[in-house]
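As structure tokens, the structure follows; a few thoughts come after it.
Heads up, one of the protein chains got dropped from this complex, but the rest are sitting where they should.
All chains are identified by letter, namely A and B, in their written order; residue positions are counted from 1 within each chain.
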Amino acid sequence: MSNNTTKLPDGVADSIKIEVAARKKESRQLLLISIISVAIFLFLWEFAVRIGWIDSKHLSAPTTIVETFIMKLSDPNPEGGVLGTHIATSLGLVLVGYGAAVVIGVPLGLLMGYYHTFDKLVSPIFEIVRPIPPIAWIPLSIIWLGIGTTAKAFIIFLAAFVPCVINSYTGVKLTPAVYLNVAKTSGASTWEMFWTVSKNYAMPLVFTGVQVALGNAWSTLVAAEMLAAIAGLGYMIQQGRLLARPDIIIVGMLTIGVIGAILTFLLSKLENHIVKWRSRS
Amino acid sequence: MDEQRVVQVHLENISKSFVSRKTIFEAVNHVTIDVYKNEFLVLLGPGQCGKTVLLNMVSGLETPTDGKVEFLNSDSTDVGFVFQKTAVFPWKTVMENVELPLELKGVPKEERRKRAQYLIELVGLKGFENALPKQLSGGMKQRVGIARAYCNNPQVLLMDEPFGALDAQTRYQMEEEILRIWEQEKRTVIFVTNNIEEAVYLADRIIVLSKCPATVKEVYDISLPRPRDYVDPEFLRIREAIEANTDLAL
Partner (left out) sequence: MKKNRSQARDIMLSVISILLLVAVWFLVSGSRPDFFPTPMATVERFIRLIEKPIMGVSVFGHVLASLRRVMLALIASIILGIGIGLVMGWNKKVRAAINPILMALRPIPPIAWIPLIILMFGVDEFPKVLLVFIGSFFPIVMNTMSGVALVDDMYLKVGKIYKAKTWQMLRHVVFPAAMPTILAGIKIAISSGWMVVVAAEMLSSRSGLGFLINRGRDSYDVALIMVAMILIGVVGALLSAVFTLIERKMCGWMSKE
């Protein structure tokens, strides 16, 4: 606590000190609860595996997982790639499929929201394709495009494309008429109105869509790699299963989780940077 | 003002500060107020200051950093509260909203329905018992809020800028209504506003609070007969006197 500029009466100053102390105590207490809870969780897990309540062929102990993680940093055995290779393969795939989805999906959604005729022409097709989960496309894509990178990038593209389009579309649709009228009365052309008003108004929702798309892309990637791949994180956990190595699976799962979280975090940083006008609630 | 003044709520040297991470915000500073039984007391003060905080302390929602709130001559500390925005629950019907305070007390359904029905009629919402708030106008929602505040039969009613969000016309109408209801069901009212005209129209007594931290600046007894007239010369004189004496930079 810094010194106060105004002089507080004694009674008030004392109560404030008590309140501040209580609050500090509470946040310390909560942190302690978190730490203890995680520690108990990990301990029980370790204990259950060590003592044999859980078969170590089914689930590895936390310590084993840490060892495997360290080993996988440099050792390509048993499934044929070090962790870095798997990560690079997966990231490359996602960047291609997801990047294409954003670059095509966002403008398409914006235009669909803005131009009525275009909307009515494209929406029905979209509504038909939309409810099919991207994973269900995997066999068909493999038959059409083979088991190479193209098929997987295509599936990831599908997974990310839908939310990009829908959110951009909704964002434009929700532009308040007032803003458009202001632009209209000051003589903006249809295109200018779209570019200066609707596009900007839609941005926060566009970003929500782009975030959702990232989650979809990342989880679809895992599915695609599980079904057909020779490297990548999805391949790693699938091999872990075939080799009955739960430690490999869990290292793979945790890596998938951590990288997914990092990507999401980076994207939200980017959003804050681009959509500055939105007030934080 | 002819009846003898019995103190109902006593605020003794109240101060309230809020502590956030790095700063201390003083909202109320050494306020002592006696609130008399069945009076219509208006706390008048500028913008975002300690008025609401004072009400919260009377209601028990917040505790003073220093000083104390006492309820005298009554064994109940129950209060009714009418909120700034309509704090009517949108998921409950008018009836369910009004009877809520009694339902929470565990009063049997038949009894609380009877009481709520009386209050719904008192505030002029007969026929809307089963309506949802989304079907009501802003003024009607605030009527629900008033009926709910009366429901558990509190001796003290706290009103926190209840008409602040209404349009001018509805506001005038509601000011008339609240007086009509209060004449019929007399209670001690502490009414917070930043609108001088509203204060003069409603109050038996106005306490003007200063800017942050809030302190008692001036007290006015308003003895104009009711119903009052906004353009009555005496009304305007009082209004201007208060205006000249306060800096209600709103």
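Everything below uses one rule, namely that a contact is a pair of C-beta atoms (placed from the backbone, for glycine too) under 8 Å apart; a residue touches a chain by one contact, two chains touch by 3 or more.
The structure displayed is predicted, hence computed values, not measured ones.
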{"item": "Among shown chains, those touching the left-out chain", "value": "A, B"}
{"item": "Listed residues A:V103, A:L140 or A:I230, member touching the removed chain", "value": "A:L140"}
{"item": "Touching residue (missing chain; options A:A48, A:V103 or A:I132)", "value": "A:I132"}
{"item": "Hidden-chain contact residue, picked from the options B:S15, B:T65 or B:N152", "value": "B:N152"}
{"item": "Residues in chain A touching the chain absent from view", "value": "26, 29-31, 33-34, 36-38, 41, 57-59, 117, 120-125, 128-140, 142-144, 215, 218-220, 222-223, 226-227, 234, 237-238, 240-241, 244, 246, 249-250, 252-254, 256-258, 260-261, 264"}
{"item": "Absent-chain interface as seen on chain B, which is shown", "value": "59-61, 79, 81, 83-85, 87, 89-92, 100-101, 103-105, 132-134, 152"}
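As a working rule, only the chains that are shown with their structure count from here on.
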{"item": "Computed distance of Cα centres, chain B from chain A, in Å", "value": "48"}
{"item": "Chain B contact footprint on chain A (complex, rising order)", "value": "1-2, 4, 6, 8-9, 11-12, 15-16, 19-20, 23"}
{"item": "Interfacial residue positions of chain B with respect to chain A in the complex", "value": "15, 17, 19, 22, 24, 26, 30, 65-67"}
